[in-house]
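Of the protein chains in this complex, all but one are displayed in their positions.
Right, chain A next:
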């Protein structure tokens, strides 16, 4: 099927399109559970994600006017289920697609939408996130980076940290303070800062998993930002962003349950390849734990699918994204530990498929440490559930 013809499809026909397109277009060596896997380069990932977008597999619910495909959330879920079934690399542009894009869609000017959104989907511009600071992690009341008026524009000075992908990013979705520190949560403003602006310096931070393009610190010294790159007025932009992020937390990476299932199937398949591991698949205790993992996966699906129906029905989903994120991240950590335990018993001369699985699950295990920290730590999510799902009084 030619690119662009997929817009007429719906329901199961769309699922078939996604499945067929992926089986025909995933580059050789891209799948972490298939023979011949080699870690894809950044450029390979960009090219593949751009092709996914042209085929209708990215920007699924974004309006067509801004390069999206104007499809429903149900179709977004369908595509994610099919994407999740394959051991594909994570997006190298997740900040743009999952954070900056949805916020710009909600609060950007028409000109900003035209300028930023197609560039994200076409993989021409990648974004990084400039929220956290050395003195402001989960608590943004302590944010110190300051934006001061400079004619119609702004000058920004301060320091950001944990800014993943800063070195490769064209823009930074940056949060800065327009008033005094005493204003705490007031006077915060969002900017789309060009990363090639004068006064920006990026210093990489080595991560526990030694991944290229990971964490960085970003230093901003009197960085000029034009009025066209301010996202909403002070307060307005950030308040809208918080609302958007509540929905986004519940709808992005919907493939996670199905990818999780792919990982479990990979682990089982790898065990069969090694005479030291195959007997574990007949061991009652390991079978109980594998079943518990499957139940966890089904619970992740059970958290995702009703949210789609609720959003389609126009219901407010409130803090349900916190439930989804917390259950998935902890279940995934339990599974990653199980995989490390099992693969740790492999034969010293294990065959290549087992070595490949060991490499994949080592990465997954280390990456899983971040999953209960980023996008709101476990402790923050528990606080949100207590406050906004259980509606517990503060108890003064």
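Keep in mind that, in the parts below, a residue touches a chain if its C-beta (ideal position, glycine included) is under 8 Å from a C-beta of that chain, and two chains touch if they have at least 3 such contacts; residues count from 1.
To be clear about the criterion, contacts and distances are computed from a predicted model.
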item	value
Absent chain [UniProt protein name; select from "Membrane protein", "Acyl-CoA dehydrogenase, N-terminal domain", "ABC transporter" or "histidine kinase"]	"Acyl-CoA dehydrogenase, N-terminal domain"
Among A:18, A:225 or A:323, residue touching the chain not depicted	A:323
Chain not shown: contacting residue from A:181, A:291, A:316 or A:345	A:291
Of A:106, A:119 or A:281, the one touching the omitted chain in the full complex	A:281
Contacting the left-out chain in the complete assembly, out of A:235, A:305 or A:363	A:305
Touching residues (missing chain, whole complex) on chain A	264-265, 268-269, 281, 284, 287-288, 290-292, 294-295, 298-299, 301-303, 305-306, 320, 323, 326-327, 379, 382-383, 385-386, 389-390, 392-396
